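A single protein chain has been omitted; all remaining protein chains appear in their positions.
What follows is subunit A.
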């Protein structure tokens, strides 16, 4: 089916619908908002699958050692034509590797952030530090190859831990549970770097967080699974079979209030995309209190980045 809108616009429109439903007469329409949440999920799947496809293509170009350049940070998105939208990624059986990976990405609560925009290839030349962060991916128990490390990590070629860097790169080491983030604005703080227990490497793995410019392998994700709510504080995304138990720093607490006055603010939208970790869940997730919560030994940042704000309370959970 042809769609005249790209995934990001659809997401933006959907969020606006949810926001405006709060003020409609008669109260929140549960049915309509549920349907809108499905569109959000579908658009997000495609958005992420496109990101992944792009990154995969780049990895093919730079197979070893060279820094992987992620999409440049560019709010708002360039005025390139919207990506071709074909059919959405189907259950993995029917799909190629790329789409399957993206399904896994989508299904995972581990997705903490997504890039801002789809970058045309010519923007690859930009300095690493200016690159936005890519999405990063879940551990896969089905990683091919016996020698492959179980963890999954995407490293952008960015200067980790450099606060001055304008990049939004966030890197997660699923083996050591180390999360390092170069913050930009309202995105995550370095969380686990503040927590000694988090920074302890997993057994058998003494490697420190990847140095700048290092590329680690990543693997196709798991089978797409049923959309399920991911509970606050619940360790791991649902259904990661055999992967290391992992819970990201709770993403829901960390997002700036969505501003209805800036519907074109795609960076806001990108952040909000991650909220919709699984279908309806993100919409009904409550405002989190100060986000300090121990999760499998991780301590999320004490700096409570704002609650989701008004629009998420659009869905009234009785």
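Throughout what follows, contacts are C-beta pairs under 8 Å (C-beta built on N, C-alpha and C of every residue); 3 or more make two chains touch, one makes a residue touch a chain; residues count from 1.
Everything below uses one rule, namely that contacts and distances are computed from a predicted model.
Enquirer: Absent chain per UniProt: "Pyruvate dehydrogenase E1 component subunit beta", "Serine/threonine-protein phosphatase 2A 55 kDa regulatory subunit B", "Auxin-induced protein" or "WD40-repeat-containing domain protein"?
Expert: Per the UniProt record, the undisplayed chain of the complex is "Serine/threonine-protein phosphatase 2A 55 kDa regulatory subunit B".
Enquirer: For review purposes, identify every residue of subunit A that touches the missing chain, sorted by number.
Expert: 1-5, 10, 13, 17, 25-27, 29-32, 34-35, 38-39, 42-43, 46, 85, 87-88, 90, 94, 227-229, 231, 279-281, 284-285, 315-318
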